[in-house]
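All protein chains but one are shown in place.
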Amino acid sequence: MKYYIDTLKGVMVTTRHLVKNVLRREKAGVVTVEYPEKKLTYRPNFRGLHRLTRRPDGTPKCVACFMCETVCPAYCIHIEAEESPDGRIEKRPKVFVIDELRCVVCGLCVEACPEDAIRMDTAVHPPPATGRDEFLYERDVLMSHKGAGPEPPAASGGGRRR
Amino acid sequence: MNDASDYTTHEMVLNMGPSHPATHGIIRMLATLDGERVRDVDIQVGYLHRAFEKMSESIRWQQVFPYTDRLNYVSPLMNNVGYAMAVEKLLGIDVPERTQYIRMIACEISRLCDHLTCVGPGAMELGAFTAFLYCIEARDWLWDLIERQTGARVTPAYVRIGGLAADVDDDYCANVGKVLDKIQPLIDDIDKLLTGNQVFLDRMKGIGVLSAADAIDLGLTGPLLRAAGVRHDLRKARPYMFYDRVDFDVPIGTSGDNYDRYLVRMEEMRQSVRILRQLIADVPEGPINVENTGIVLPEKRDVYETIEGAANHFMLILDGIKVPAGEAYCATEAANGELGFYVVSDGSGRPLKCRVRGPSFVHMQALKFMVMGSLLSDVVPTFGMLNMIGGECDR
Partner (left out) sequence: MTTAAAPKEVTLTIDERPAKVPPGTTILEAAKTVGVRIPHFCYHKCLSIAANCRMCLVEVEKSPKLVPACHGRVAEGMVVRTTTPKVKKAQQAVMEFLFINHPVDCPICDQAGECKLQDYFMEFQKQLSRFKEEKVEKAKAQPIGPYIVYDAERCILCTRCVRFMAEIAKDPQLAPVGRGDRSCISTAPGRKLDHPYSLNTVDICPVGALTSREFRFKMRTWFLSNADSICTGCSRGCSVVLQHHQGTAHRYLARENPLVNDSWLCDDGRLGYRRINDHRLKDAAERKGNEMLTLAYDEAVKQAGQTLLEDRGSIGVAISPQVTCEDAFALMRFCADILGVREIHLTGRADWAPDNLLKRADANPNRRGISEIAAALGMKVFDVHALIKAAQNGAFETLLAVGADVPDDIPEILDLKKFETVIVLAERTRGIFEVGDLAIPLAVHAEQDGTMVNAEGLVQRVRPMGRQKNRAVPAWKALSDVAGRMEREFRFAGPDAVFAALAEAVPFFGGMSHASIPAHGAWGAGAAPPERKPLCTPR
């Protein structure tokens, strides 16, 4: 007999939830966001796909200092440096590849960058692909990603590199 | 029922795992069965071993934090805090008050997540799917909180040696309060669905019993130990951070069975909510990082604009924090029990050794004693209430 009573008690709880979910959907928070047509907005500090930021003239802010490659705990960044034609900046990345499959989305690279050149504020995730090499995101691809939300105040290298 | 003495029977070895629909976590149990009775069980762990301790030896102190996220991956912030506390002990520094409060809030939120993850799937394995979904709903709100604050839901890597990665927003405490307001009734609902339910009682009461003496002998800590009746909680026994400033009770069980473990966890959730309400009312203002150029990265503005900031930043990243040679052990009361980090430094910027005392690993030796002589189907709730988290057990 107790089994029936307990079941009834349980049904009362679930019915209460059902009524609330049906009649007061917004308050209950059971609205399904129809992804991908509608997306949840992420906050600016959400860690998504990487992007390389640009200076006002479109060149990458990155000066290939290797801080991100050094600090990445998953060893997913590979950089090669070269001379920059701009004498004030001197250095720029010839090769900048991030293996997004290896990436553990920890954000240590953003923390380590002394030039505000790499960010993870794109509010998107690496899209699915059919091969592992498609997850090797190269410099130009990374520069083409857009940041979501308002740009943080511009702050790049000190002195003459500004 | 039928007694084996009527027939000639053999004992059968049944392989449960490593992946099994009724156990959550990767573990292999070879149960030697006599009919439905478990005569012996061989528990094999290690399927999730990812060499955390060995990896820590080749990376710098700060780079370990993303790895600690993946130890107990249902309460990652607790792992972050535990590791940071161990290294700070070795460095001999005290973090600011505000940081302690925020870390405590993070720990209690993680504890809530962990207990929800234990109770929910534990109930689901017995068939109570609705209770499971309520737990997931509550956990999702908590994850939303964590995501707003740290940038990721399950792998926050939020704590840093000497402080935190970033400060909390002004509305953080208010948001925590709002989420607690939503969670409290949900916990009550889970309670109503499960606690008095006769089916649940039948499956859990009197099952998986472990006496207090056995629990202590087997090295159990956390809810398992307290369910067996031993009054031991590191937050009370050896208060760390500011746990001595908040009021909370520690639920103690009586019979050491699965039902008591469930009750202890439910009550601990309520106590965590109580602690959180006190903490969010009290978070002091102030810096979040200790002031020490040898430990904490300088403010980004200083790195961009001054050479001292740039030099400091570079040296901390490429050399790592130079932790003085020595060793330290720091234990915290994690959701599963005593989570200990034993760190050894040789004076350089990389750990010489970073050993994790994961409570789940110690608890696995108790499983055998809990299920011996019980039915096969009792293994499921017992294992569920143990809350073996693979990342913590196998590292």
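Annotations
Labels for the chains are A and B, by order of writing; each one numbers its residues from 1.
Quick note on the criterion: a residue touches a chain if its C-beta (ideal position, glycine included) is under 8 Å from a C-beta of that chain, and two chains touch if they have at least 3 such contacts.
All of these numbers come straight from a predicted model, not from anything done at the bench.
Considering B:318, B:344 or B:375, the position touching the chain not shown turns out to be B:318 (whole complex).
Between the chain not shown and the residues B:16, B:126, B:212 or B:310, the one that touches is B:310. Interface residues of chain B with the unshown chain, by the touch rule above, are 293-294, 298, 302, 304-315, 318-319, 322.
Although one chain is not shown, part of chain A still touches it, namely residues 63-67, 70, 81-83, 87-91, 114-115, 157-161.
The criterion applied here is as follows: only the chains that are shown with their structure count from here on.
Between the CA-based centres of chain A and chain B the separation comes to 26 Å, rounded to the whole angstrom. For chain B in complex with chain A, the residues that touch the partner chain are 59-60, 62-67, 69, 130, 147-148, 150-152, 155, 157, 165-166, 189, 192-193, 196-199, 297, 300-301, 303-307, 310, 313-314, 317-318. Chain A contributes residues 2-3, 6, 9-10, 13-14, 17, 42-43, 45-47, 67, 70-71, 73-74, 104-108, 111-112, 114-116, 120, 155-158 to its touches with chain B in the complex.
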